[in-house]
Each structure stands twice: as structure tokens, then as C-alpha cells.
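Every protein chain except one is present and positioned as in the full complex.
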Amino acid sequence: MIIELKNDAKPETVEGIKIFLEEKNLPYRFHHIYQKDVFTVVSETDEEVLNILGKMTGIDEIIQDKSEFPLASKSFKNEPTSFCVKNNIIGGNNINIVAGPCSIESEEQIFGIAEFLSKSGIKFIRGGAYKPRTSPYRFQGLGLDGLKLIRAAADEYGLAVVTEVLDSSLIDQTYPYADILQIGSRNMHNFHFLKLLGRIDKPVMLKRGMSAPIAEWLMAAEYILTEGNEKVILCERGIRSFDNLVRNTMDIAAIPMLKNLSHLPVWADPSHGTGRRELVAPVSMAAVAAGADGLIIEIHPDPAKALSDGAQSLYLDQFTALLSQLKVIAQAINRPIDPQISKQTKNLNLCVE
Amino acid sequence: MIIELKNDAKPETVEGIKIFLEEKNLPYRFHHIYQKDVFTVVSETDEEVLNILGKMTGIDEIIQDKSEFPLASKSFKNEPTSFCVKNNIIGGNNINIVAGPCSIESEEQIFGIAEFLSKSGIKFIRGGAYKPRTSPYRFQGLGLDGLKLIRAAADEYGLAVVTEVLDSSLIDQTYPYADILQIGSRNMHNFHFLKLLGRIDKPVMLKRGMSAPIAEWLMAAEYILTEGNEKVILCERGIRSFDNLVRNTMDIAAIPMLKNLSHLPVWADPSHGTGRRELVAPVSMAAVAAGADGLIIEIHPDPAKALSDGAQSLYLDQFTALLSQLKVIAQAINRPIDPQISKQTKNLNLCVE
Amino acid sequence: MIIELKNDAKPETVEGIKIFLEEKNLPYRFHHIYQKDVFTVVSETDEEVLNILGKMTGIDEIIQDKSEFPLASKSFKNEPTSFCVKNNIIGGNNINIVAGPCSIESEEQIFGIAEFLSKSGIKFIRGGAYKPRTSPYRFQGLGLDGLKLIRAAADEYGLAVVTEVLDSSLIDQTYPYADILQIGSRNMHNFHFLKLLGRIDKPVMLKRGMSAPIAEWLMAAEYILTEGNEKVILCERGIRSFDNLVRNTMDIAAIPMLKNLSHLPVWADPSHGTGRRELVAPVSMAAVAAGADGLIIEIHPDPAKALSDGAQSLYLDQFTALLSQLKVIAQAINRPIDPQISKQTKNLNLCVE
Partner (left out) sequence: MIIELKNDAKPETVEGIKIFLEEKNLPYRFHHIYQKDVFTVVSETDEEVLNILGKMTGIDEIIQDKSEFPLASKSFKNEPTSFCVKNNIIGGNNINIVAGPCSIESEEQIFGIAEFLSKSGIKFIRGGAYKPRTSPYRFQGLGLDGLKLIRAAADEYGLAVVTEVLDSSLIDQTYPYADILQIGSRNMHNFHFLKLLGRIDKPVMLKRGMSAPIAEWLMAAEYILTEGNEKVILCERGIRSFDNLVRNTMDIAAIPMLKNLSHLPVWADPSHGTGRRELVAPVSMAAVAAGADGLIIEIHPDPAKALSDGAQSLYLDQFTALLSQLKVIAQAINRPIDPQISKQTKNLNLCVE
């Protein structure tokens, strides 16, 4: 249950509701989220409770449907959510582009890529320090050393870092090195983990589960929102299907579907979404044409030698070529790519952190 | 097995191969397809046969892999296939747009839509006379009367007709009224039917089976090609997946994958591909951005009253709005929409019918 | 719409309804099916029609839900449907076992298998004369010659023949040689074909489409029933899933689900349902334990040399071993395997052909 307060609700109202919920033994959290005061009550409730709350003043709306995602929905907040990461605006009408290797492999590799991105005008670098590999006998990532390397490279070249937190036990370790915490497809259904991510103050990029219906995905985002973290990015990365010619099936329609249902920014990962290098460029173009608010793309200076995901990583010159095509499409549909915060936008509420 | 002759193969060579195959009791067909002379041998063959053929003169290549689609593949013909339908060029660098109702419902309806399409600059009308409905208790189409109506409406407004042949027993009935014969998803695996379609001289638009891997789809096209009909269009229309929020999952990556594997034109059907009106425009944009050579879109003057597929049909003004967006994207990627044949192109081999 | 008449409805009632439907221009069929008189009206109907019918005498029930399968459902007929094929009873409490090769390959092969089956106490032989092969370059079956061979072999050894009709254009050719007409997975959605099968007087075994939900499958059966053929067997043969270790995923729960929803007999095909020889025996056992009314199993004296489906065909001695295991399970759950018609059962209405 969500209890949404009126904008002018008085402190006594808030106190009254707290006392009432505690009396009734209903576990709740109270947040100021998307400029509204909201109680989230994570428990079954009965008619009596609803009746009493219904009579209280200061309450704007009580949302009851348990199979829904009230905080993530457009009915809660109609305009697209946007927020800042370093000097970049995420969401809104903007398109963000993230690129980098699947795994952080060495100082040389990650600094080389950071330099390349910086020269290409890219603002976000990706790279994994802990790799979720299907087989225990494959390269598992550099761990903490990898995190330190990507942070140093990003700082050197003025980039923001997107990197995966692999497990709840690794949040503390990853947090200081990341600007955006990526939650992988394999963790989308880990509700305990999602709750912990709802309690931190950095943006979370939540990838879709391999076989998650859109409603389940939005409910996973809701787990983060109910704990008070309002900076959630959804990222379509392909679903599991029957055709083994591709690694995953990019669900392109998920992008406009999410934009219709939710105010959250929607990114696309055409690298995992296809698993094949030659499909990354056309699917990137398609994602932007379908309305995606961002792309996250795997690149590698020498994909054949990549320690993971080589088959889906673009060569650097392929990325450069794709970038100029993307600019043409973005311009045709009037969407800026990675605009920087001006003095004017700095004043916006969204960027005051 | 495919036996591809050299361009300068002599009549005696052809005769020699025919006699040899007949002696060996191997059923074959001999075609001039894509400007090459080809024997298709639809049977298992043994080493001995291969050895003898291997020594014959006049043979360019013998293709043996049974799990492949040699005639449909780029290794057989590298440049994109294109051909004419009325005054329109299908394939090549062009984008074709087909629109119309799911079902032909009445004279008024189909003439009204034909007039609208003509005014919108559209060159192809679609409409079903026999409808494959999941339930036997739903509207099954107007049948032959429907075919006559769409033909009359198309002729009145100078449009080409795309309509479905539902079953092999209906080929003869549908043939005279159609310019392009549509084969529905439910029939993609009907190999006997596909062979019959390979023997006619009109283009066949082959939709992807609901759960057909891309290789199976290309082998279905190959069934048509092996019988000598070289005018095959592939149409992605969404695959069956686990999310019941949508009717089908549009496999956007199938478009560039097919363009990489085959020379055949690839169209997209965003109406069936999503099943939801609000997704048709963004997915149409995505399909063009991903490299589709055509779109087939369901429209209806009053979708709420449509006898079938109302939920996925665009209102006419939505279609008009989509069309101007598509023109922007097509221009950005330098692809013309529905160019007409000039005197010059008329001279091309492909348009001599 | 279904109009179900009372048992004592007078001829005038029937005439009155016919005249009314014709006046209203509603295409209908009138059948005596499962011992009831039924009009099936295959068209949209309006309130007015319903009101008038609602006031007519002699009508037991009007069933309106277009997304359902009234004739196939348990609410239309509660007891399990059973009928005779030669001296065998299909359905009811009995378990039927069909075995044979994927393809009829030669006289020697099919007579050899028929003799083996006869010695094993099996009553039904299967074998394909027209094979739906994914690739046009693979063995396509012996055609009419194959039909003649399996009929002769079956007659020699007192077996009933189960064989596939591949296309509507082949019904006439296949009919005389078959005792049960098999409709393959690839044709489950071919509604025009299904209607034609509803007009013949032999049993139809309808395999599940590769990605057909159970409701769609039952509506496919309904297409046959609405045309008056009441002898329909459903056959689960695996669905398409994401794991390429198996050819198909046997949906074992479909068996009890169908038995709950419908009165039609439900068979299982563990050969196609798995695609791997070593899984056929355990999945056969499972299907019987889950309530299947029959099994159809591919066997071959030398699977390595089979012209099709060798990997999923049992060796003859494996089949013999499986058969004795099946008898143990069947006995444990009190279900007879392939009982023959006694004089007593011959008198049953169901066996008068």
C-alpha cells in the first residue's frame, strides 16, 4: 500500500499516520520521493485500516493494487524522470551513451579505452570488475583491483563510471568507485538485494531479467523506489528465446512500452541484447528510433583477445562509425546526445545533489 | 544438393546432367534463377554421385550442406534481390510501405481506405479475405467476395494488392486478385504448400513462423526458391514469447541478421509484431532504422469497430503522422520510400515481366 | 455461437431455427454430435438474434463465448470420449500404444516392423509417407508408394494405420490408406485444413502446435468438431523452448490440464517431445503416470541408418523393454493397454461404424 500525502500536509498528519501504522503493527517506510511525501506499507492490510486512513486529512491518495508498481508508474509522476551524474543529465529528452569493455582487464586496456572515449566525446565508461560467468572455470574479473583501475581511468579523462555490483555483499566495496551501480540481469529478481540498493544515494541501472515480463521488471524497480532511491534507470538487454543463432532476443517494443507505463529513463544494451558484433550497430539505431533514452555498448581495442564477451564487442573504429550514424538519427528526432549541464540547468532542482 | 552451372555451360552439359540424374533415379528440378542455371536435387545423394558430378565439365559449384539455404544465401548472390510489382520496385535500396485493414469488411470500407492510401502517396494495399482466426466462432473473412472488392478498390486507385493465401486449396482462387501473395505465420512450416507457391509467377511474402528460428525461416524460403520462384520477400512479424502484455515479441535483430545471411528483401509487420496500437509507430521507426526494406501496417478508419485485430490497427490520422516520421528517418539513412519505375529502370532486366 | 437442442426437440423446432438463421444471413452447420443436436453458427451475432433464439422452445443452451471451445469442453460432455478403430477402443479408461518408424522407407523395413509389432502385441502402426522436413534438400518421403506399403503391411499383420496428412490437397490421397489421420504440429493452426478434416468420417489425431497455448489447441480441435467429426485425439508432442540440448520440451502438465478441460482422448509423443532416444522411455513412463490415454513412439531396427529422426528412434529391443515397464505402471494405476472389442462392447453405440 502507498499513502501519498497532499503537498500541504502538516507535520501532525505525518505523525498521526506513523502512530496509527505502528499501533496496527504495519511495517512502513516514509520517504520524500519525486517531490511527494509517501508512506510505503509493505504488508497485507485489511478493510478496517483502509477505512480509518480514508478518513484522515492530508492524504492525497491511497494506492492498493498489490500487482502494480505505483511509484514507477506514470500515474504517480507524468513527466519523465531526470537527474544528474557528474555534469551529465540522465533522462528527460536526452540520450546518454555509455561504452567500454565487458571486463576491466588491465591498466593499459582501461586507460586506453578511457582516452579513446574522451576523444570521441563520450561521457560514461562501463567495465566489469566482478564478472558473472556461467562457468566457474572462466575469468571472474579483477575484483577490487579492477574497480580501482576504472575509477582512476575515468577520473583521468573526466568520465562517469557505470559498473556492476554482483551481490549484496559487494555493495560496500563497489559503491565508492561507481557513479552508476549496474544490477545485472541475473539479479533482477533478487528482492533482498534490490531493497539494499534502495537505501543508497547513487543511481541504479537495473537490467531486465532474462525472462522477466515487463510488469515484473517494473515491480523490481519498485522494490528500489519503495526504499527511497528515486534514481533508477531501466535497461533492456534482450530476453531468452528459442533461436540459438543469437545470444538473446532484443525486445525492442519493451522500450516504448516502458515509456508508456513509467516515468523512469529506459536504456538499451544492444551488445548483450544480440550477442553478435555485426548486429550491434543496427540494433543501436533501432533502439534510438524506438525511443531509448540511452545506450550501453561493449567495445574493445582487440575483441579477439577480450577475456569475456569478445564476440559482441565492437572494434573501436566500428564504434566511431556507429556514433556518427547515431548522431544523424538523434538529430532527425530532435534528441540531444549527452548534453552537459550549463549554469542554467545547474540551478535545476534535479541537479542539486 | 544444388548443382550450379557455369554461365557458358553448353546445352550438352545440361542434357548430360539430366540423363545422369535420371539414371541414378534422383528427382531434380532445373531452373534459371537469379541469372544462373541450377539443378536442385531434392534427395539424399551418395559419394559416388558426387564423384561423377565433380568430374563433369560446365559445373561451377556443387552445394551439399543439407541444413542450409544455398539459393537464399548471400554466397549464391551477393547483391540484394529486387523486382517490380506494377510500377514499384521491391527490394534493393528502397523501402516499401503497405497498409490496409486486417480484414476486408465491406465495399465502403475497402474503397475508403484505398482512397486514403492513394491520397497519402502509398502504393500497396493489404487486406485479408480469408482470416486465420484462433477461434472457429469468430469472423472468418468475406472469402472470394472480399478478394473481388480489394482488387476493384486497388485498381480504382492504382494500388498493388497484398493478400493472404490461407491454404494450398485456395491458391487458384486467390492468384488472380493478388499482386503479392502473403503466406501467414501459421503456414511458414507447410512445406507442401510452399512448394506449390514456388511454381507460380507472382511474388510471395513469407511471414516468419511464430516460433521459427531464422535458419528454419530461410529454409522455408528455400522451398519456394527450389521450385523456381525467385521473388520471395521475408517478413518479420514477431515471435512468441513469455510476456502476455504483448501479442508477440518483435525480433528486431532478425532484420539485420537476415540482411547479412540472405539477398532477399526483408519487411517488417509492426502490427502483428506487437499487437498494440501504441507500439506500432515506435516499432515501425525501429524497423526502418535497423535496415528493413519494407513495412506492412494495419490501419482502420474506426478500429473499435474492426471485425478483427482492432487493438493493433492505427487510426488513419495516426498513420499519416507515422508516415511523416518515417520519411524523416528514411531520408536520414538515404533510402527512398516507394520509388516509381522510370523509363530507365523499366529497361532493367528485373522489371521485364 | 453454439445452439444446443433439447433431446426431445421436435423437427419443427429444427426447421424453425434453420429458417431463422437463413433469414438473418447467418452461416450455420447442423450436426448430431456426441448424441446431441447442435447448430454451430460461425459468425458474429447480435443481441437481437440472441433475444429471439432465447425465446424459442426446444433449445437447451446457447453458448456464446467466442474464445472458448464449447464442443471440446467437459461442460458439453462430461464423460471421456471413446470410439473404435478396427477392433480397438480408443479413449475411455484405456491406454493405446502406437509405434513405428518416422518414415516409411522400404517394403522390407515396414513389413519387418509390422511383424515385430504384431509379435509384441501392439495394435497400431505409425509411419510417414510425406515428411515435413525443415530443409528442402532432405528426404521427403515415399509419397503414395509409402502409403500403399504401410497399408499392406498393416493388413498383413492386423494393425491399424496412423499416418500424417501433410496438406489439404493430400486428404483424398491419404484417406483410403489411413485408419487415423495424423495432423502434424506444423498444421495445428491451419484452420481451413482443419475444417476439411471435420467433414470426413475417420478419426483425426491433432498434434499440438510447437508454440500453441492449450486454449489455442483446443480451439483448433473445435474447428474439426464444428464440422461434425467427433473423433478427435489430442497429442502432446513437446513445445519449443530455449534449451537446445533437447529438440522440444515435453509439457507433461498439458496432459492432466487437457483431461480437466476436455473429454477428448489425450495421447503423448515422447519421441518428438524430447528428440533424444535415451529420454523416450522415462518420458513415456511419465506420460502414462500423468494420465495419458495413449503413446506414439518412433522405433527403427537400425536407427543409425534411418532416413529421418534416427536420433529419437528406439531400437526394437529398447521398445520391448519399455513395453514391459509400461505394463507395470499401467497395472499399478488400473488402466488396460489396448483392449480388444468383445462381443459386448461391439454392441456399444460407439463401435457401430
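Letters A, B and C mark the chains in the order given here, with residues in each chain numbered from 1 onward.
Heads up, the rule we're going with is that a residue touches a chain if its C-beta (ideal position, glycine included) is under 8 Å from a C-beta of that chain, and two chains touch if they have at least 3 such contacts.
Since this is a predicted model, take the numbers as computed values, not measurements.
The chain that is not drawn here is touched, among residues C:L26, C:A215, C:A311 or C:I341, by C:A215. Across A:P80, A:G112 or A:P132, the single residue that touches the chain missing here is A:P132.
Only one of A:H189, A:K202 or A:R335 touches the absent chain when the whole complex is considered: A:H189.
Although one chain is not drawn, the whole complex shows that of A:F39, A:F83, A:F124 or A:Y223 it is A:Y223 that touches it. In the full complex, subunit A makes contact with the omitted chain through residues 1-2, 40-44, 66-68, 130, 132-140, 166-170, 186-187, 189-193, 195-196, 209-211, 216, 219, 222-223, 226, 240, 307. Residues of subunit C in touch with the missing chain: 211, 213-215, 239, 241-246, 249-253, 255-257, 260, 273-274, 276, 278-279, 282-283, 285-291, 325, 328-329, 331-333.
Considering the complete assembly, subunit B touches the hidden chain via residues 240-242, 244.
By our rule, only the chains that are shown with their structure count from here on.
Taking the mean of C-alpha positions as each chain's centre, the chain lying farthest from the centre of subunit C is A.
In this entry, subunit A maps onto subunit C through a rotation of 180 degrees when their C-alpha atoms are superposed, rounded to the nearest 5. One simple way to say how far apart two chains are is to compare their mean CA positions; for subunit A and subunit B this gives 39 Å. Distance between subunit A and subunit C, defined via averaged C-alpha coordinates, is recorded as 50 Å.
Contacts with at least two other chains are made by residues 241-242, 244 of subunit A.
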